[in-house]
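Attaching a single structure in structure tokens format; questions to follow.
What you see is the complex with one protein chain gone and the rest in place.
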């Protein structure tokens, strides 16, 4: 079998830059020594700039789902009512985790493939005059349906309403790729992970935690030990940890933050926006249909409907043969869409190649498409 | 400052072999693809051989402490009585985690620096005629006091008593270094982690889970989502995961298991036993006192009392200047002992160098010791 | 500045596969020990399969130019007449090296951008009834003009003529990419290097050496010590070296040979042939002119005339901004052509992306080209 260049275009984990691989390729250090202390502090201050927050940012060993669990168990008590905004696998998971820990979950559902209407959320909160809703659980970018939510409208709206609920945002597949203003948008907890916009292998869950979240922590009664955020935050502010953390990933994280700052965070956002627009235009030029409407489409992953007569397994096999790894549809979208991730370390040159391979793979399966269409569509719209 | 060779002799994380660094230095793969599936399955079957079990072995992103939490929340309900055997920081932590999740923790305490007397545990269980004790929480190797427990006696004794309690063993600092026979010794859950005997960076918690543990799982009511072991085990048996796991570490884990099998698991145990004996003999030859009695001393980390007139901070500084990183005492042993880890990838040549540096560092601080004593003591006893 | 993915499309060094980087990322071994011996022997036997020879293959520290020098000084004496076939920078260099060591160089010149006509060489040899010509110096693939020579016709023709001259072929930019049958085509010395088809960093010169070459060695009087091939060959057959050799590259070479065998050597050739045809078709579809005629065009690097009104420096800058590194024209072709290397570890997906970037870079400089043309041309012809 040919060991060709692989393009990991699933919606995470993503392609790791050689610089980051290089930074992690080293012996460990004592996690109770001065080198670790400096490393931890650099990571935290860099993350705050990416999170656009002056609140605490805390790193756990784990995964994005672990971060969601940490957000919940550190701020809520069994029986607390939470509003779970749901329109895909991962936004549902956020609510399910809350339910598993005893929260009373009220669902706000949107169609899979659409963003949630901020008014729907705000209206519900407005009706909750006594503040019985303790938290709103929201995905910034719903990875399974390739949709981005208007978090700003919801966050600013909640502030206007003066509703006391905590706003918790799952930004696992958007952080460091789409603008997210933790403080300005009044978000209490933003959850992310290492293996998407931060261009690292999986292994870290990362959370911001506002003053209001710290207040909630004081009375939260859900059981916790591993995810206890106070123990972790107190230690990390001193450059320490209460239990071992994947040190190798911290070396990589420091490098990733350096790369992001060198490119410029806003430039990173613009790059993702433009590449995503190009991908959608390429899809349309090939006669394919993008799942979400243009204005709700994710800048980090694009969901495309699989044309009639083509099986995802055949398309996937054809793509893999050319070194391109995309994601299939999940749950009720299985077999109906494929997902092309353009997250993190991705640029125009390789993305046009990936699109050209998508085009010829479709053609190889009998789909009618003119050679060159994908690039033609991309170039017209990406304007990078 | 000189960038000299560093010997990471804390009781974990440990020195990573170049082969393992090399194995991890690569791009990621799709965690929903065939390469990942094969990797996961190879890791699990290799781990079963190291665990000496035919039960399931499950890998979580996390740390050793996360593994302890997973053991508890998957098998117990709030209010369940557990017996927590305590004689150091980490054995206390195991009980504390259970308490944090609502267990009714009964303590069996042993002196710090001593192993627990198996009879003490078995007597208590014998008195529990109605089987109200649901679990026994035990450390195989108490890292903070450098003591190893007779897990075999307790495990076999519980089987003889036919007591229904689950036996949960924290083997974070002993697995793949000291003999531990999960099945033969009737242990229901053995918890370990990546960064000690498995010679990897931190980031994985690993658990074995017996049939009896699976029975308990069915009725266990402690809240859980991330640590839910059924979701993880079911997925892993298929070579999948329900959420992302540190793939890089799995590549390293496969290599570590290959190295362990090449050396021979029993040879790895013997090596640790002999090196530990040599370290204790070296300490005594230098006129130092080892914390635990000889027959209770850990084969993976040695606790040595700091001689009168010497401060740990000064000794530590002198050692660091020579590239040797040891651990200080924790909690009530702080300033009273230092801990020399000889875990995982460690052999006679570097260990004698480390001991010679310990000797000259002590001498430099005014301690009376004849040059060459450490090696003299080591060589007489290590017989490797 | 953005640290984007870089496509090193110069005609060598080439992109290094992660597997090879991984194989080299390790401590050294004793070059007088058993591990080195096995490594050296595996490299030599793998190289013989790539060279299609049963003669000796010898590895020197150095570069391709060093290999050319080694070929000459080991077989010739000052004053010996050699026939230097010249139609570009590197074929001229081969003759220049011979002249620098005292050979009497007779030139056969072809137009830059054209292959040499085999008849021209064979006619000259036929006229040399007394065999005064001792060697023919020929490039398989002239990197500077992107032309491939019909080595087979010349080699077989010389055998038919029974002319005693040694045939020395510079295959630095063709080995392991274009078919070259050392033994079947009667080539006495084939020179290559590590950093092109073998996908390694630079640092090795590699030569095959026929029985006839060994005969010539016996009387060759050119001064040599470092390049003495007998000392090196004798040692290497024993798995040794007379002076240190870049061991790291040997670890990489073994991995490269494994990769080539896994893909299949003939498949590697076909891949290069098809990708090259696709690149030329893409160029033509964009309205560009390829330097050599189709049937003489190199399968490893394509020379394209720079269209009127465009400066190479501007085009180069535009390409670099997108992470694409191509080569400019050398010597009298400077500013007149650019060279796109498609050597070694290169596949359709990234190559179409590179072509799309070439297209938009040209467009950005005012060149009229329809978006998608490059991919359209490529897809029509590459048929991979």
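Read from first to last, the chains carry the letters A, B and C; within each, the first residue is number 1.
We take it that a residue touches a chain if its C-beta (ideal position, glycine included) is under 8 Å from a C-beta of that chain, and two chains touch if they have at least 3 such contacts.
What you see is a predicted model; the values in this text were computed from it and never measured.
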Displayed chains contacting the withheld chain: A, B, C
Contacting the left-out chain in the complete assembly, out of B:91, B:143, B:195 or B:352: B:352
Residue of B:47, B:276 or B:374 in touch with the missing chain, whole complex considered: B:374
Touch criterion as defined above, residue of C:224, C:254 or C:322 at the omitted chain: C:224
Residue of B:5, B:221 or B:332 in touch with the missing chain, whole complex considered: B:5
Residues of chain B (touch criterion as defined above) contacting the omitted chain: 1-5, 7, 15, 17, 19, 25, 259, 262-263, 267, 322-324, 345-354, 356-357, 359-360, 370-376, 378-380
Touch residues of chain A, complete complex, unshown partner: 18-19, 21-23, 25-27
Interface with the undisplayed chain - residues on chain C: 6, 8, 10, 12-16, 21, 24-33, 61-66, 69, 73, 78, 96-97, 100-102, 193, 195, 201-203, 222-226, 228, 242-249, 320, 325, 327
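FYI, only the chains that are shown with their structure count from here on.
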Intersection of the contact lists for chain B and chain C: A
Copies chain A and chain B touch via same or different residues, half shared test: same
Chain B and chain C, separation of their C-alpha mean positions in angstrom: 54
Whole-Å separation of chain centres (CA-atom averages), chain A against chain C: 46
Whole-Å gap separating chain A and chain B, where each centre is the average of the chain's CA atoms: 34
Multi-chain contact residues (two or more partners), chain A: 15, 25
